[in-house]
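Of the protein chains in this complex, one is absent; all others appear in place.
The letters A, B and C name the chains in turn, as written, and every chain counts its residues from 1.
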Amino acid sequence: NRTEPTSAASVAGATAGKPTVALVVKTLNNPFFLDMQKGAEEAARRFGVNLVVQAADREIDVERQMQIIENLIERKVAALCITPSGSREIVPVIVKANQVGIPVVIVDTRADEKALVAAGGKIATFIGSDNYDGGKLAGAFVAEKLGGKGHLAVLEGIPGHETGDARLRGFREAVAKFPGLKIVVSQPANWERDQGFNVFQNMLQSNPTVTALFACNDLMALGAIEAIASAGKAGKIVVVGFDAQPEARAAITKGTMSATVAQFASRMGSTAVENAVKLLAGEKIADFTPVAIELIK
Amino acid sequence: MTAIPPAAPLTPRAVLTLRGIRKAYPGVVALDGVDLELRAGEVHVLLGENGAGKSTLMKIISGAVACDAGEVLLDGVPIEIRGPRHAQAVGLGIIYQEFNLIPHLTAGENIFLGREPRLLAGVIDQRALLRAAQKILDELGVAIDARSVVSRLSVAQQQMVEVAKALSLNARVLIMDEPTSALTEQEIRELFATIARLKARGVALVYISHRMEELFAIGDRVTVLRDGRHVGTRLIGETTMSELVRLMVGRDLKDQFPKQAAPVGDEALRVAGLRRNGVLHDINFTLRRGEVVGLAGLMGSGRTELARAVFGADPIDGGRIFVGGHERQIGSPRAAIGLGLGFLTEDRKHQGLVLGLSVQENTCLPSVGAFSRFGVMQVAHESAATAARIAELRIKTPGPHQRVVTLSGGNQQKVVLGKWLTTAAGVFIFDEPTRGIDVGAKVEIYQLINQLAARGAAILMISSELPEILGMSDRILVMHAGRIAGEFTAAEATQEKLLAAALGRAGLHAA
Amino acid sequence: MKPREFLAHSGRQFGTLVGLFALCAVLWALTPHFLTVSNLLNVAQQTSINAVIAVGLTFVIISGGIDLSVGSLVAFSGVVTASLLQRAVPVPLALLAGLVTGLACGLVNGLLITYGRLPPFIATLGLMSVARGGALLYTDGRPVSGFDEEFRWLATGEVLRVPVPVVIMIVVYVIAHFVLRRTPFGRYLFAIGGNEEAALLSGVRVRLHKTVVYGVCGLLSALAAVMLTARLNSAQPIAGINYELDAIAATVIGGTSLLGGQGSVVGTLIGALIMGVLRNGLNLLGVSSFIQQVVIGAVIILAVLLDTAFKRPKR
Partner (left out) sequence: MKPREFLAHSGRQFGTLVGLFALCAVLWALTPHFLTVSNLLNVAQQTSINAVIAVGLTFVIISGGIDLSVGSLVAFSGVVTASLLQRAVPVPLALLAGLVTGLACGLVNGLLITYGRLPPFIATLGLMSVARGGALLYTDGRPVSGFDEEFRWLATGEVLRVPVPVVIMIVVYVIAHFVLRRTPFGRYLFAIGGNEEAALLSGVRVRLHKTVVYGVCGLLSALAAVMLTARLNSAQPIAGINYELDAIAATVIGGTSLLGGQGSVVGTLIGALIMGVLRNGLNLLGVSSFIQQVVIGAVIILAVLLDTAFKRPKR
């Protein structure tokens, strides 16, 4: 008993009859998603569509993200671009969008394939790269940098958070190939900069032999490099982050950080909107647009 | 005051016997080997100075406090009272000295708290509850709607709810710890009638009060405690007031109301046409330096409201207030204190004291500013002032840093008094200043009032004890329904005239 | 309830209700999407989980306590139910296990508070951390997903065209209101919160009832967990973070005093609806998410200001 699929032209609330595309990311207080927003806005201008960008206050709040998408469905947006906070938890709401005929573009984090099939959900396309691959890149870099030998430390994100888990798995797998590399300590710093500082400061106390650190995001890595500086070990520890935030890039230039994994959020954003527009125009699009993943060193 | 005939042939049967009860708190031995025997159908009066241990002894019976040593026998059988619920179950009921009502529940809900009538298992029969509660309240002769929320009742009404609650227990032993301290004549009479009915039913009653005249009206036997020890038990008929006082305080008291007139000076406080809509109507009166003015009236007549309005605690809707001859706007208690007013509130627990703070911190609270230099409190001044109050008022406390919550009721009242004596006030409003204070200490407080007057202070003394009003005032105002319904000089006032005015029957209007 | 009593109660809720209606009116004026049947049902569904948790918190808060562990209990009971479902345990059994988990954790809170004499804040803060860790350990940090239609009916089904979560919410509120106003347990919660010592001296088994109320709160958290799991078709060990704040906010907006002794579940429902409507409206309007936070904070303040203005005593 839901309404008929809305055609792009009849979207209400759109200024000057332009169709509205919604981009729902995990959170907007992370520069990664801000970059994605920038890219999307640029594309929206280019293609002449309205863009609504919404997100929960917290990256891990899957239920809130579901609410936001439900509300956007009520608002009858023409297309949805989503970065799922949880790859399986996103499935029910994709199904809801399907029911009213709103096309769904998934960006950056995959929606779980099996769950999607089981629920009979359908997405138009996936645009992005893989956190797991990024973790592997980081692991390979550390191995190369240390010559396959050394003690490693890891700063984890919020325990149980998918994004962090994937990066971590990739990293572990990559370093496992080198018998000389040993992860001696792995602790959570909840994605946060101040905790990155504190936790790594404490790690250095008990593991003075650590020669490389992999932090599951740049914020923790940036906190950790301050801890390294305050311990007088600047330059002696290889620090690899994730996300390639401007600050991390600057730190790499300065030499306090060694590398970070870039996922090109802005490109993801613009490609997502571009694909959505094509969908609305009835054009065919590929069901997977890979976005390069790259190690910045 | 209706005299109640003694339970003629004293039933020899002891319902409850206490032997060698001991209870120590850090710094004080509250009870030191006390014996007590209660018989069916008697009113057993418990007497003692503030802090003598009366309430503690009763709390042991009611299961609120566990004793350190001693034994309790119920019908001759030793029993260990495990807690309030157990005490109630075996028929021991109590009205506590400090109110124990739930503020946001109604009177009826409070009365049956813990014993609600049920419709089915687990469903309250609210209708039956209200009906039963209303019945008890009506029997007590008080005009309280069982549906009214307790926090909106006056102190006296709350006290009557406490009484009703105790009655609803149908206890075999009923303890009343100062039930009349907040009541006026009218309610006291009703209460005594109720006590007589209970006696006739064979209930053993323990009655604690500092109003000596009551004891002779209703008591059968009296036990006196001093410093946590049992100093004697007498048949009321075989003792005298002075003997009891001697047992209590260990010395003779010459005069119960040692009134000394002080020279009356200039106008200290004048109130003209004061109005607070629905509560106070056209109030006019004057207080002069050196004068003690009594303010009498029934419960709910608006005496407390008048005091609060003058003190800036409640806003007024009209009228003028002059302090020392100058018209003043008193917008807050702070402003009032700044103008040299002091206000001893009737409800010490909720308005008078910060129970969690120490004697010293409470005593100095209104004077903290005065005791500070450059924003730093002068501890020496504070300690000195507190030590002076403890000595002057004979506050029974292990020390100035004792938290007031642990003091006996009467001693808490003394701390409230001490608080205002510490300020440099020249006009005092005392709302029930001797509530819960023992005879010896009352005399001390009266003497203090004399001293204050002699120093040139003006005092407005609100009291529900007519003897006190009559004994201590130079002039007496009587309120009825928010108006000053009569004004008398000390010489012309009698109990009957005051009562008539309080009931709104006498003519003499205030000048 | 007699009309008079009812009026007195609703009088106390009046300000909040006005706040809710004002909010709805504003949204109705601003967007055509707000006042549609489907959107209102949508809001009701979105509110239901917070509303159910908030009932438990209302009980606890009326009794003078607080429970910070509800969010973690949602996670813990959720993963317990979910993992049993995945092991093909029959749905009713799995539900029962989840509910019992919540109840048991709640009772632990209660026992720590009563027999352990811990301040409720500390006991439940501790359990919040322990239960979260427990949920992570239990699942090894991974979500547990994918359930039968039978279970998912709890989120997707309808009874007389009303979505099941909304039905659950209504049933919970009706029962809770009855318990609070008509049973000794409810009465004692008010008494304990109003004056614990007086309640004790009146023979109320304070420890028992305090222990039970945390149990009830845990149980309701577990119910919310089941609803959430069915809704997301997944249970996460990191679910429910900060749910306690939302539930406390709903309770307090609804006029329940954090000091205890006063409050009503009707108010709490209004409070939860205010929060749900607000978030829905801001999404419908497409307000930027930074501005959303400002607006949400401001509206919470305004709603309660309005309420206090209505209640303000003369003096």
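As a working rule, contacts are C-beta pairs under 8 Å (C-beta built on N, C-alpha and C of every residue); 3 or more make two chains touch, one makes a residue touch a chain.
Values in this document were obtained by computation on a predicted structure and should not be read as measured data.
Of the chains on view, those touched by the hidden chain across the whole complex are A, B, C.
The residue from C:Val100, C:Leu125 or C:Val162 that touches the chain not shown here is C:Leu125. In the complete assembly, the contact with the undisplayed chain comes from B:Gln351, out of B:Thr233, B:Gln256 or B:Gln351. Which of C:Leu93, C:Val171 or C:Ala298 touches the hidden chain is settled by the complete complex: it is C:Ala298.
Across the interface with the omitted chain, chain C contributes residues 66, 68, 112, 116-119, 121-123, 125-134, 136-137, 140-141, 245, 248-249, 252-253, 257-258, 290-298, 300-301, 304-305, 308, 312. In the full complex, chain B touches the hidden chain at residues 65-66, 311, 313, 332-334, 336-338, 343, 345, 350-357, 361, 365-366, 368-369, 372, 375-377, 379, 401, 419. By the touch definition given at the top, chain A reaches the unshown chain through residues 28-31, 34, 57, 156, 159, 184-188, 192-194, 197-199, 201-203, 205-207, 219, 222-223, 226, 229-230, 247, 250.
The rule we apply is simple: only the chains that are shown with their structure count from here on.
If each chain is reduced to the centroid of its CA atoms, chain A and chain C end up 32 Å from each other.
With each centre defined as the average position of its C-alpha atoms, the distance from chain A to chain B rounds to 70 Å.
In terms of their C-alpha centroids, the spacing between chain B and chain C amounts to 44 Å. Among the residues of chain B, none is found touching two or more other chains. Multi-chain contact residues of chain C (touching two or more other chains): none found.
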